[in-house]
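Can you read through this structure? Questions will come right after.
Shown here: the complex without one of its protein chains, the others still in place.
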């Protein structure tokens, strides 16, 4: 079967992944309305294509927080990559480096951040973290991320509690015994979500800032009010995200929320977006609406499920080709 | 099968209830447009989720007409609970008391209001009534409700005649011989709807008021004009309702009507809403739009059909958990 | 099978009529968009139901052009009733008289207007006609209608040529040999539509007026401009109609067009509407939007197909009951 577009990888993953893993990756909260809206909202946006422009040479490189990437698509933080491919996040890191783009490693990785770092030295990587009840644990993660050469910290803001994903409840989802959330081993018991601290507020960004000189990117912003607060609290970047529709159902699609966030931010910090990117033209739409770069979540997992590092490169390459073609055809 | 969300209870009830009972509970008037709109209208409403607020402690208790309930979801009046579970409304009363919420018992109960009262002493209960051609019958019901400790009277305003529910006509729906509308025994022949008085007008609220010192809540209001009339005629509360879409088809969804009623009432009396609540986030939406509390109809029956009093508690507990989670995730 | 609503009659007719007859009655032009829009447009209109009004006594009689009918639903002109029931238009006339309403007999009847008249003496009937190339033929029809006691002439304006109904073309639709368009026998060859005169203009209404003192009702008006012209050319009534979606596809639904026609007419003549009436609440909507009366086309044929005159009475009685109930429930 030819892998022509991202849906082909989705179909493959659905067919070959264990049901419990597929369900976990595919899950949305409640009725999955927001998960699906993320995609539908892109379809509602229309291009106004311009003709007869010289599109023989196109430069699709960009910079995020000062680092050049080969095209404006990075890897969003998602957990448990070993569910998709034995080498897990190590493969992800290698694919991202090979394609010269940014990989945001999740706290809930099945490889430790040191392993990830060692797997692809020199790659551009950010580390995603939560603020834990046990602040020492969070502090330790920040130190380890710095020591392992991660170049940014992505603070997830939309998970004071885990959303209700019905299939995971039905499946009694938990990691198979041979996989571990290695970043948290020893720190606390991880399968319960309780370590996350639901009392976190904007002031905790100052605390996080006091721990590190790495840039802080906040992930999970969906309103102009929160975008303004994020800028005022000194973050370097904002990822407009609804956690792939896995947290609060029936909030806005990210591409719709992007518009108001970009407007509120007025260029003071970089704005990115994740959720619902399935084609190169989606990337172009996000950029046209003010995103500096987009991040892909589930499609990266499908790529891993297909052929590990190679499969993920295939996914990125398809997006790259489609993005370049869309730019040319849109003039 | 895990019971994860209210749809699971619906599926169970559809599978295990006798068809004639399922059809009666599920029925909507004519094309069932309004019944279905009640649900669809909630889906059209979008949250604007806010991040990084301290949601570690949330108080979801509320008060309705001065009585505290554990969370803003009560049981709407529906008839014939023995069709769902042998103990009928006695189970409903016990479940509501166990969850510390309000149960509105229907005139068309298969247990008498004295039996309901005796089944769960001390629970918060209101009694739903119609105004009958035979006013003495209505007056007697008011007295019995007072004597049995009911703390409010819910006057249903939208049933001068019964709506046309096609499946019930096809099935020739009537109660099985071993069930009775016990509240009306002796008073008049109940299977004919004729005892209801279609000539009732707003002035009859004064008559009802003259009979009792219990608060009067009017159920079935859908417009600002009627909301204003209700306030002027001295009711203590309004339930925005379209009778679950069982009366006039192609009127507004209740969540849409809520907005104009709340606006017209301007806080002078409490406003509640029923119809279409299927998830905790629906409760949050109704409250955000001005409802003091919501009431569930069919989902309560599904809970009863599943496991009687226990099943109904399951339904309420799921709604409570979902409501609390939605509040946290919406900030 | 219980006949509970009009769809039941539709299902019956679809099942028991010869395919060629069903297809002919069901046909819409081209993609049948307008035929289906006629129905969908009603569903988009929402009631604002009012409560606690005295609805114990309701008078649903009305008058059209001075004649009282028992409720505001008449029979629209449709052709070839013998395709539905052996007695054809004679049964239709009897049912209409039994229900005390108005029947508009079509030129393309399979009974002559004299036979129709004789079948139900004293019933309120209008005669529908076209203007033919052979004006003498038209003139003769007017005379016969007068002589047979018809009390109005309905001039169809939307058929300069017959619309393209694909199924009829595929089926090679023509009347079975034992049926005749009796009104036109001898006048000209009827299976070709060519006798209709596509050069007819508004001035021909003056010509028609010169032939008769019967009121002239024009059928097929869909715009305010034509409504104004109709009033100025002295018609007594307007039927907003798109010929059941059988002529130009992708024009407006009749209930939508009604609004602008009523507005343009400003009460100077009576306005009626046909197309898409399937429930009593549709009748109420049409009246609320300014129609004096509605006419049903296909549902009348389904009633005939079910049980002739009796079946059509069933259809009318269901509409009457539903209409009365809708009025009561809408307050």
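Letters A, B and C name the chains as they come in the text, with residue numbers starting at 1 for each one.
Basically, contacts are C-beta pairs under 8 Å (C-beta built on N, C-alpha and C of every residue); 3 or more make two chains touch, one makes a residue touch a chain.
No experiment lies behind these values; they were computed from the predicted model shown.
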Which of the displayed chains are touched by the chain that has been omitted?
-> A, C
Tell me which residue among C:54, C:158 or C:310 touches the hidden chain in the full complex.
-> C:158
Given C:15, C:61, C:170 or C:232, the one touching the chain that is not displayed | C:170
Among A:49, A:122 or A:267, residue touching the chain not depicted = A:49
Could you please point out the chain A residues that touch the chain left off the display?
-> 2, 4-5, 43, 45-57, 279, 281, 322, 325-326, 328-330
List the chain C residues touching the unshown chain?
-> 30-31, 33, 157-158, 160-161, 163-164, 166, 169-170, 197-202, 204-205, 218, 220-223, 225-226, 229, 242, 247-252
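In this section, only the chains that are shown with their structure count from here on.
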Leaving out chain B, what pieces does the complex fall into?
-> A | C
Among the chains, which one keeps its Cα centre farthest from the Cα centre of chain C?
-> A
Which chain has the mean of its C-alpha atoms lying nearest to the mean of all protein C-alpha atoms shown?
-> B
Rounded Å distance, chain B centre to chain C centre (Cα mean) | 43
In chain A, residues with contacts to at least two other chains | none
